[in-house]
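Single-structure report; data block below.
Note that one protein chain is taken out, while the other chains of the complex remain in position.
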Amino acid sequence: MSTATQTPTATDSGRTPSRATRLLGDRRLPVLVTATLFLVMYAAGLSRYANYGFGEPQVFLNLFIDNGYLLVAAVGATFVILSGGIDLSVGSVIGFTTMLTAWLVEKQGLPVLVVIPIALGVGAFGGFLMGYVIHNFEIQPFIVTLAGLFLFRGLCLVISKESISIGDSTVSSMAQAQASLGVGFLSVGAIVSLVVLAVAFYVLHYTRFGRRVYAIGGNEQSALLMGLPQGGTKIAVYTVSGFCSALAGLLFTLYIQSGDPLHATGMELDAIAAVVIGGTLLTGGSGYVLGTLFGVLVLGLIKSIIQFEGTLSSWWTKIATGVLLCAFILIQRAMTTRKKT
Amino acid sequence: MAEPRPVLEMTGIVKEFPGVRALSGVDFRLFPGEIHALMGENGAGKSTLIKVLTGVYSLDGGTVTLDGKSVRIASPLQAQQAGISTVYQEVNLCPNLSVAENIFIGREPTRFGRIQWKQMRKEAAELVDRLGLDIDVTAPLSSYPLAVQQLVAIVRSVGTGDSDGAGAGTKVLVLDEPTSSLDRDEVLELFRLMRQLRDEGVAILFVSHFLDQIYEICDRMTVLRNGALVGEHMVSDLDQVGLIQLMIGKAMDQLEGLHEHQLHAEVGEPLVRADGLGRKGGIDPFDLEVNKGEVVGLAGLLGSGRTELARLLFGADQPDSGKVTIDGKQVSMSAPNDAIGAGVAFCSENRKTEGLVPDLTVRENIILALQAARGWTRPIPAAQRDELVAKYIKALDIRPANPEARVGQLSGGNQQKVLLARWLITQPKLLILDEPTRGIDVGAKAEIQKLVVSLSEEGMSVLYIAAELEEVLRLSHTIGVLRDRKLVARIANGPEITPTRILETIASGEHQ
């Protein structure tokens, strides 16, 4: 940053962006807005429900425990949206994974350690197929992943119409395992989701693949003319999303200890909403996976506040999500039009 | 200059598209350490040649030799690896990434797969510094104006080629209209960078519509016309008039009668007046008057502002300054609707993107403007519609004479006639035709020109833009000459006005 201010010469006066435009144009701004929103909401919760134990550290940690699967799914969706695409199959893949896992463990008696890689592999392969079709046949991602949505939800029902509860001892011990942090504890699911977040952050910011995702989302035509392998990147992005959805499905299975053909219905919307509220442009190319974390936390916090409020019903979650989504979409719109001028 | 070995030689290049032969056996060579201009009007094949060279199009015939070795370039990536880098008019970078990333993306310095951001920024800063530029490489590209983005694109091209980004890899740098939206200072900065790179031995292929810039910076030029090579000249050997003549070519002369006719025609009272109408980056403020029944021709090279002028008169772009008066009433030109309401019609030079709705039928395309003016609630009665369409299909000889045919499947000339019919049906007072004869066959060309004359006889005013000077001279009562986004002269047509006179005006920017 310092180099910009060092050498402002006469001819360059119009060139070095002023501090104000730079702040408004800064891509980190939306993330900051979301983080601030989270803090404000948290502080409001603290002041309002102080007597009901909102201040307990465990309440905060529960945000991660209760929303770990959503975080993982949203991280996958972040990759897709950053590349300028969209993945509607997230919820179905999660639901399918819960069914597949429950079925393999309970009905087929396979050990959990064998089932996990199978489930992850199936999810990733599904994502790969969708990416392959999207890239090679130039069909809109919206439609292809819609077919994925139908397919995986249908496969759920093919496995069983009834929900399958999991009584396997390995699963229940994993579900109950807790990592103590002194002030509270985290579940396996929460830890896995944070690891996924960290890995995603590293991949997006420190690998060539990650930067290609941004480049394609910024301007796919340019990325092609710059000689970047844009097809492979696109396919990879959907594979990542499929993998993350499957992993989210595993975490969800762990969280709920059953498989159900209707699990996670519509969760793709939660994931997309979390990504957008986290400041990622739905048109692609701009955003941070850290913003997605805050997006998930905001959504989770809405849920807990509604629980603490007691009188508010669960559907306020959806309405609040919609309102936030709308607000952030309008903010994004304002930011992108400013850029053009 | 001693004749060294060319770094790039293209021989007998052929490129065909369905129904069009865009390049027919073009030869082209480029020497190291020179700035070479590629000149030609619309449809001459410049951009096709560049796209063949940079691997965007595959070639249908001919050979490309780079550094004495025959190469086959199948993708932009291969072109870059071979040492051919391109900077396009619309900057093809990723505005959402930082300057440093844009310079390095695809070949970022990594250790064990981890991008070394510090090293990348340092190298980028060094590269920028070595080229004498003052750009903060950590800022996002979109925070810089277009001119700087262009420079960054050049820095990237220079850095491309070998993985450590030292800049030795680029042998050929193609600059496709980089200056079209830059101001004078920005152009000077660009030229300084170009000269520096030339002195380092890079061969630069430069495309620009600004003749002054060509004469300022280029050493040699190749002129194309209609997909064929016209000649290769040292810039110092060819003056501007000679160059324009080469670019525009010889006239068709079977329409001389029209010319005589127009010279003796009388025009009516004023219809349209533009006062100080202008748009930044489009055309400088101009005054223009068009009388009833008058044909005003616009002469000027591509990029001289002729299309921009027409678009302002139609409200297709919003003006920054000035006003338009039509029939004595001031019209606010904020959208095409306003202009259409005031009786202005506009046939864009881009038939496909700005004119036709290719999926719709000939009939639907023809009635579109009239229907839009009537609004959706008042459809044109079927009988009246069919009669109108049939009348214009016949009058303009649109083939096939089938109103149900999909307009996307018609030939260029017939598509142009459909667009003409679309506007004639609305009975406009002023018809703006932007290159109506471009890319269509000779017969259709002649028909359209005859039509313009008969329309003006009936009292319609026409603003006529064409690349071919003879065409403009033949049809116009008055000729507006444009150069470098300025309306530099208005000349009343007469027997003493010859293409050469107009050429001189375009070349010098002054009318004697």
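A and B label the chains in the order they appear, each numbered from 1.
As a working rule, a contact is a pair of C-beta atoms (placed from the backbone, for glycine too) under 8 Å apart; a residue touches a chain by one contact, two chains touch by 3 or more.
The working rule: contacts and distances are computed from a predicted model.
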Inset, instruction - Given the choices "Ferredoxin-NADP reductase", "Fe-S cluster assembly ATPase SufC", "Sugar ABC transporter permease" or "Tryptophan synthase beta chain", state the protein name listed in UniProt for the chain not shown. - result: "Sugar ABC transporter permease"
Legend entry - Residue among B:107, B:156 or B:422 touching the omitted chain: B:422
Legend entry - Sole contact to the chain not displayed, among A:31, A:151 or A:290: A:151
Legend entry - Which of A:102, A:124, A:216 or A:272 contacts the chain that the document leaves out: A:272
Legend entry - Residue touching the undisplayed chain, where the options are B:5, B:280, B:374 or B:391: B:374
Legend entry - Touching residues (missing chain, whole complex) on chain B: 17-20, 22, 48, 55-58, 74-76, 314, 316, 335-337, 340-341, 346, 348, 350, 352-360, 364, 367-369, 371-380, 408-409, 422
Legend entry - In chain A, positions touching the absent partner: 86, 133, 136-140, 142-144, 146-151, 153-155, 157-158, 161, 220-221, 224-225, 231, 261, 265, 269, 272-273, 282-283, 313-323, 325-326, 329-330, 333
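Everything below uses one rule, namely that only the chains that are shown with their structure count from here on.
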Legend entry - Parts of chain B lying in touch with chain A, wherever the complex brings them together: 56, 75-77, 79-81, 86, 88, 91-97, 101, 105-106, 108, 110, 113-115, 117, 125, 134-140, 142-145, 148, 156, 160, 185, 189
Inset, instruction - Mind listing the chain A positions that touch chain B in their complex? - result: 1, 3-4, 7, 9, 11-12, 14-17, 21-22, 25, 27, 205-208, 211-212, 214-215, 217-219, 221-229, 285-286, 339
